[in-house]
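Only one protein chain is missing; all other protein chains are in place.
Which chain is which? They are A and B, in the order written, and residues in each are numbered from 1.
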Amino acid sequence: MSRDKTNQKSIRSMIQENKSSRSQSAVMEKVVPKIFLICAIISIFTTIGIVFTLLTETFTFFNRISIVEFFTNTRWFPFTSDENADFGIIALIMGTLTVTAIAMVVAIPIGLAAAIYLSEYASAKTRKIIKPILEVLAGIPTIVYGFFALTFVTPLLDKIIPGGISIFNALSPGIVVGIMIIPMIASLSEDAMNAVPNSMREGALALGATRFEVAMKVVLPAALSGVIASFVLGISRAIGETMIVTIAGGSRPTADINVTESIQTMTAYIVQVSQGDTGYGTTIYYSIYAVGMTLFVFTLIMNLLAQFISRKFREEY
Amino acid sequence: MPLINKESVKKRMGTRLAANGFAKFLFILATCFSLLVLGVLIYRILSEGLPYLSLDFITNFASRMPERAGIWAALLGTIWVMAVTAPVSFILGVGTAIYLEEYAKKNAFTKFVQINISNLAGVPSIVFGLLGLTIFVRLLGLGSSVLAGGLTMSLLILPVIVVASQEAIRTVPREIREASFGMGATKWQTIRRIVFPAALPGILTGTILALSRAVGETAPLLVLGALAYVAFVPENIFSQFTVLPIQLYNWTSRPQEDFHMLAASGIIILLIILLIMNSIAVLIRNKFHKRF
């Protein structure tokens, strides 16, 4: 007992003694948050860096090529001699939009159908099997999808389509980009539908509605903004997708779209220039920033739109 | 006369049930489409890629002769880039998450940081390539080096790690923080000794998944000027490099069938790496699932 007493004194006093070292820890308390703040600020600097880089280099580009020509010319032929070069981004935008449109035609119905199946029909067990598979699909690198588009989908389409299809075309990468986006639309839409309270479903089911009617007339309308937001995010992903379209889409920018023929997207153009031996400071070098800027603005608008739509959605419940 | 004609309800019921059945069939079909694609994709890659797969394929350098070509330089390049990306993105990501969750006041600045991060997550990866090209390669004069590539990749996956870490930190119950403060612990002590260790499994899972995304990324490094044909292994972070996906792109974009088969072999390796990373992430997630 007496040993206990002395020991008890000692712990309390030991803690008291250590108080002197607390000034150190007081310094830590002040410094540490600042370090973390710097980490957080780096993410802002990243955005500033992106905007600043794109803006300054694009500005240089517009000193050489008029901004009016850039947005109105429908021809994009940068690699000819300087006087004959054409920098009309419409050709690249058309390529991007074509691929995006094809992708959405594939991804929206299939992704949405999968979402409805998962949220309204599938048992917990089925969901447990299918969701990881969708995750796997979402995790496959785009280079692999690009390979798949070029070496499987294109030859397949060539057989199916009467008259054949060129080796580089808009259709094949469009379809594959769509496949790539299915998991994203499926899982985001499913989240939105899962957020619909079960009481709403039960109410309709109790009145004798079939599952299909519940899905279409109750769940889908209630989850609509979340579902639409997932489409918009899908569009943004498709616009920014690079490797699939670079590998399977070809490098022939054109505004006259024929989906069985080669096209070029904004992203594919940037890769093409990076791969070539274009010197630093040439007009072509700066052109990738102008294209990148356009790409950035497109995707930013889509992302902000998606956020806006889904924020409205949250207010509903 | 009854208000509801039972006969017609019954009749309509038949068509309604048929519609329900048909719709369900379509939904299942759509879901199976994804599974089918996955199956075909894997089958194609295995059937094309397995013949070339050998130990030599892994340890050989790239070559103009398909039968002697390998992925050694690309594989090590990927490892080198990840060796830069992993610590940088982890520290920046977790630091940002801790700041936002533990220290930040609820003000306009914090909201701005948060919105900024979610928007960064939606920026196409190729734009990060342009950023890296301008800032790291040219402005800081790092050249098309492992360091420039690793830093660019860090910024690319930063938003993913921040969001995952924030979620992990948020799952740490208030009660155990209070217990720590109640013992006279300071804020930093509480974060370092209680919150961070408790959130670590979730943070690690998120980080590994983010890194696995970086391993498969091609576009930003292409824009940075990573080489497509490399017959040497990086010696330090200032060396030039290539990575696995770029090597695969290079092979895929050649017309000869043989190189396509090489690409398929390389894809098998790439997918195995991703599979391992994802398995580790899932393992961590399951092991520490629902502790609180």
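Assume a residue touches a chain if its C-beta (ideal position, glycine included) is under 8 Å from a C-beta of that chain, and two chains touch if they have at least 3 such contacts.
Everything below uses one rule, namely that contacts and distances are computed from a predicted model.
A.B. asks: The chain dropped from view, which UniProt name applies: "Fumarate reductase/succinate dehydrogenase flavoprotein subunit", "Fe-S cluster assembly protein SufD", "Cytochrome c oxidase subunit 4" or "Phosphate ABC transporter ATP-binding protein"?
C.D. replies: Matching the unshown chain against "Fumarate reductase/succinate dehydrogenase flavoprotein subunit", "Fe-S cluster assembly protein SufD", "Cytochrome c oxidase subunit 4" or "Phosphate ABC transporter ATP-binding protein" yields "Phosphate ABC transporter ATP-binding protein".
A.B. asks: If I'm reading the header right, one chain is hidden. Which shown chains does it touch across the whole complex?
C.D. replies: So, taking every chain into account, the missing one touches A, B.
A.B. asks: Just one of B:29, B:121 or B:176 touches the chain that is missing; which is it?
C.D. replies: B:176
A.B. asks: Just one of B:19, B:121 or B:194 touches the chain that is missing; which is it?
C.D. replies: B:194
A.B. asks: Extract the touching residues of chain B with respect to the undisplayed chain.
C.D. replies: Against the missing chain, chain B presents residues 173, 175-176, 178-186, 189, 193-194, 197-198, 291-292.
A.B. asks: List the chain A residues touching the unshown chain?
C.D. replies: 4, 7-8, 11-12, 14-15, 18-19, 21-22
We adopt the following convention: only the chains that are shown with their structure count from here on.
A.B. asks: What is the distance in Å between the mean C-alpha positions of chain A and chain B?
C.D. replies: Going by mean C-alpha positions, chain A sits 12 Å from chain B.
A.B. asks: What residues on chain A touch chain B, complex-wise?
C.D. replies: Where chain A meets chain B, its residues are 25, 28-29, 32-33, 35-44, 46-47, 49-50, 53-54, 57, 109-110, 113-114, 116-118, 121-122, 130, 133-134, 136-137, 139-144, 146-148, 150-152, 179, 182-183, 186, 210-213, 215, 233, 236, 239-243, 246-247, 267, 270-271, 274-275, 280, 288-289, 292, 295-296, 299-300, 302-304, 307.
A.B. asks: Where on chain B does chain A make contact in their complex?
C.D. replies: Listed in rising order, the residues are 16-17, 19-20, 23-24, 26-31, 33-35, 37-38, 40-41, 44-45, 48, 91-93, 95-96, 98-100, 102-104, 112-113, 116-120, 122-131, 133-135, 138, 155, 158-159, 162, 186-189, 209, 212-213, 215-219, 222-225, 228, 245, 248-249, 252-253, 260, 263-264, 267, 270-271, 274, 278.
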